[in-house]
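Note that this complex is displayed minus one protein chain, with the remaining chains in position.
== subunit A ==
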Amino acid sequence: MAGIYIHIPFCKKACYYCDFHFSTNWKVKDELIDSLEKELELQKSYLNGETIETIYFGGGTPSVLKGEEINRLLDKINKLHHVTKDAEITLEANPDDLDAVKIKEIRQTAINRFSIGIQSFFDEDLQWMNRAHNAGEAKSSIMRAQDAGFENITCDLIYGYPLLTNKKWKENIQTLIDLEIPHISSYSMTVEPQTALATFIRKKQQPAMNEEQSAEQFLMLMAELEKNGFLHYEISNFGKEGWLSKHNSNYWFGKKYLGIGPSAHSFNGESRQWNIANNYKYIDTLANGKVPFEQELLSPIQRLNEYVMTSLRTMWGLDLEKVKNNFGEEYSEELLHTATQFIEKQWVKHEEQKLFLSDTGKLYADHIASELFIG
């Protein structure tokens, strides 16, 4: 079982905090879609014929695609791979794209899950982020999708930026709960280098993010969603039973995936590779029948460390038994040994040969993972 990720590198405008690969120049959109098809063909055997369980259109902004363009890509995938009948097929969408026409179009494709980039239900916050939508569109897009019959919807929310008071934060969470959204991904505002936000802060036109605020709002988020029956199944992901994201979970389970499109990453169990993050070069190289990527082979220790890092973030925890079987007993023992200090502090729980993060531990996931790393 494996997954396919397709990167759609176009956006209407650039959000100040964003460091994903995208372009606001749409001139090459058609050519790029042709190239995605070409890449799908060239990479046909990357997954060794494994059955496709999930497909994910990410970006950028995949909701800029027309229904027929989505269909073209899905048809191509179906031709080249065996896709399970009940495959989870997600489309990331921005609220401003989801008018009645677009939703109807998408309803007629095989897309069965929406990931909507809400971020906030407050106009001033959305403007501060330089998002393309407003608060009204945030709410109406969700309701329109639900009215059209989409049930499997996840929404993104951002917290931990100066403008977001705890009161507003609680309201944002509550709005999604009231709308009966079954899945929420929520991220602390991160200042990535080489973004507009980083520049504003460096030039002191904006205050820096506040760690205390971010920690507090993360704890609020966990408390609110838990109270409302969400499973906190990964640091930034919450879902009702039965509505967890299969595609994303597979990343953390170490399953294989094929990434198509500029900047997309692929993993085949032994190596990772990533495509060039440049639309023109991507198109040109594929026009010459080649996939423009760089590759990195993972040593067993690197694979183990990746497992430590990703599994600890999930509710399934770090399985020491699995480490013992797949990597060797000395490693499972070393991990447990290093973890002792965190178990004593109650940042980590040790149950049934597994290590889990406590709620406080979740605030220090990186620190703990890095300490546990082998090597």
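General remarks:
Just so we're on the same page, contacts are C-beta pairs under 8 Å (C-beta built on N, C-alpha and C of every residue); 3 or more make two chains touch, one makes a residue touch a chain; residues count from 1.
As a working rule, contacts and distances are computed from a predicted model.
Chain not shown in the complex: UniProt lists it as "Elongation factor 4", one of "Elongation factor 4", "(2Fe-2S)-binding protein", "Electron transfer flavoprotein subunit beta" or "3-methyl-2-oxobutanoate dehydrogenase (2-methylpropanoyl-transferring)". The residue from A:Leu164, A:Ile235 or A:Ile283 that touches the chain not shown here is A:Ile235.
Contact with the undisplayed chain is limited, among A:Asn71, A:Gln302 or A:Asn326, to A:Gln302. Considering A:Asn172, A:Asn248, A:Asn279 or A:Ser332, the position touching the chain not shown turns out to be A:Asn248 (whole complex). For subunit A, the residues touching the chain absent from view are 5, 187-188, 190, 211-212, 214-215, 218, 234-236, 248, 251-252, 257, 259, 263-265, 267, 272, 274, 296, 302, 305-306, 309-310, 313, 362-367, 369-371, 373, 375.
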